[in-house]
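Note that one protein chain is taken out, while the other chains of the complex remain in position.
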Amino acid sequence: MSEITPDLVRHLAGLARIALSDAEIQRLTGELGQIVDSVAKVSEVATADVPATSHPIPLTNVFRDDVPGPTLSPAAALAGAPEAESDRFKVSAILGEEQ
Amino acid sequence: MPRDALMDFDAALEKYEPVLGFEVHVELSTATKMFSDAPNPATGDDAEAAGPNTAITPVDLGLPGSLPVVNETAVRYSISLGLALGCRIAESSRFARKNYFYPDLAKNYQISQYDEPIAFEGEVEVELEDGTVVRVPIERAHMEEDAGKLTHVGGATGRIHGAEYSLVDYNRAGVPLVEIVTKPIYGTAERAPEVGRAYVGAIREIVRGLGISQARMERGNLRCDANVSLRPRGAEKLGTRTETKNVNSLRSVERAVRYEIRRQAAILDGGGTITQETRHWHEDRGETSAGRPKSDADDYRYFPEPDLLPVEPSAELIEELRAALPEAPAVRRRRLKADWGFTDEEFRDVANSGLLVEVAETVAAGAAPAQARKWWTGEIARIANARTTDPAGLISPVHVSEIVAMVENGELTDRLARQVVEAVIDGEGSPAEVVTTRGLQVVSDDSALTAAIDAALAEQPDVLAKIRDGKVQAAGAIIGAVMKQMRGQADAARVRELILERAQS
Partner (left out) sequence: MSTASELTRASAADLAAAIAAREVSSAEVTRAHLERIGAVDGDVHAFLHVSEAAIATAEEVDRRLAAGERLGPLAGVPVAIKDVLCTIYMPSTAGSRILEGWVPPYDATPVARLRAAGLVPLGKTNMDEFAMGSSTEYSAYGATRNPWDLTRIPGGSGGGSAAALAAFEAPLALGSDTGGSIRQPAAVTGTVGVKPTYGGVSRYGAIALASSLDQVGPVSRSVLDAALLHDVIGGHDPRDSTSLRDAWPSFADAARRGAEEGTLRGLRVGVVRELTADGPTGDGFQAGVTQRFREALGILADAGAEIVEVDAPSFDYGIAAYYLILPAEASSNLAKFDSVRFGLRVTPPGGGTVEQVMAATREAGFGPEVKRRVILGTYALSAGYYDAYYGSAQKVRTLIQRDFAAAFETADVLVSPAAPTTAFPLGAKVDDPLAMYLNDLTTIPANLAGVPGIALPVGLAPEDGLPVGIQFMAPARADDRLYHVGAALERLLQERWGGPLHAQAPALG
């Protein structure tokens, strides 16, 4: 059985910044429980001697020359912004501290 | 806000042993950002000049579909820095995503390095004021990107608390950083604050010696987070630590460490416990205040950055960069001391003020070592002190050497030169510009001086007779009057010469 509980889903939703309703938390608890139970089988074959693969095609040392290219104009940068002021993106008051 | 209870520093050290740790972020002075080809504002002379949201591409804004590409120069700089810190360079290092939501972080994850940093296990030799050498162990140095800048609007202070809203400028987002993390530093005892200051000073010296960062703390090119914990003397187990963020001058590092030792000691001594939290340093009050508590919510969900590939520097590249390293700071100090011909005391005076690089660059720009030392540890240090900041970075070494040259040529008197120094610091322009706009040149036109002398003699006709009688010091009254009339912009020695010539004629 999976360890997915409504409290865990609520915690995850907080980390993921989604204001889930209580009904969604209930529904997701059930759905995620099922999904997690079915995907947990990866640990059956993932033994310590098997290395992890993060990239399908192994490449290394892919770099860019340190040469400036074109930039966005402030108007283009701000064109899609929900709110802006004095060429900056505007957001409502911040509660938490910087990381 | 209630003031923290503080324990007397010496009493605190009698009971507790401080353990330190530092995280120093260095902004690299590459032409472009870490992962985009936007110009790097940490490299220019004035990061603010171009206005907000001008140095950005879709990558820096985290626009959908945009992808990062690693700046090769940033990698080379990072390897050089790792080597200068005595670190081993990883055969394979990789980037990871550090996930957290914050409005200055365009993608809501920071591309950093986590379990495979580019450099690890080093050691930095740090020299204290009295010449004592302390070895600070380095855990790692890793590459990452900087975040944007927030401006808090409304409320009383422009601080985050009480603000009505905030504005975000992403110019700084993506500026290449190297974060240098020490291992726990034990055994510093009552010298802990001094070690902190000297360590950060040493990092700054290394970075500037490499020429990979402007390393100006007041501009945020070099930022220090100071970790402090206390444990009862003789205890094995480490105490709970606090992390004081963004301490932005060398003297603040010293003060912040001292403050945390005294604050934590008072709490522990009263039977309390230390909260693991970040703290903020307030330069004005000389205090730290509580920030964000460390909590379960600090789950950054690191995972390998799928958009970027491992960095695997070849042995040849590492050796090439190692061969190009400048002298180690300790070696360099010994050499400079000999080159400059300073006494122990003179040299330590410069080093302890964190001014080695400034003096060296001033000498390189043409000034005599003694003059360079005199100006940096004298007038410039005095101004810095009055403004509670560090002298380094206040004024450019090239400008100082220009001022020294003007004094040498007789274009400026010492007194005028001090005015020029202050004006240049205040941003009025180069020394030459200040001299012109303020009209500070020494009056070397003999006819103007002669006219002033004549006028003064007309007021005090008996002076010439006194001089002729051998009372040469009587000239002083005339010199004073002339200098007053010339508003100090005359060369007193020349005025004296002219008066004596007149007396003999």
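In this document, chain identifiers A and B correspond to the written order of the chains, with residue numbering beginning at 1 in each.
Note that contacts are C-beta pairs under 8 Å (C-beta built on N, C-alpha and C of every residue); 3 or more make two chains touch, one makes a residue touch a chain.
Note that the structure is predicted; figures quoted are calculated from it, not measured.
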item: Candidates B:21, B:68 or B:393 - the one touching the absent chain; value: B:68
item: Candidate in contact with the missing chain, chosen from A:7, A:31 or A:85; value: A:31
item: Chain not shown: contacting residue from B:108, B:132, B:314 or B:460; value: B:108
item: Residues of subunit B (touch criterion as defined above) contacting the omitted chain; value: 58, 61-70, 97, 99, 101, 103, 106-109, 166, 168, 170, 299, 301-303, 306-309
item: Positions on subunit A contacted by the hidden chain, ascending; value: 4, 8-9, 12-13, 15-21, 24, 28, 31-32, 34-36, 38-47, 50-57, 59, 62, 64, 72, 76-77, 79-83, 89, 91-96
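The working rule: only the chains that are shown with their structure count from here on.
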item: Inter-centroid spacing, subunit B versus subunit A (mean Cα positions, whole Å); value: 36
item: Contacting residues of subunit B [partner subunit A, same complex]; value: 30-32, 37-39, 51-58, 61, 69-75, 92, 94, 99-105, 108, 147, 150-152, 160, 163-170, 245, 278, 291-292, 296-297, 299, 301, 304, 306, 308-313
item: Residue numbers on subunit A that touch subunit B, as the complex places them; value: 11, 14-15, 17, 54-55, 59-74, 77-78, 85-94, 96-99
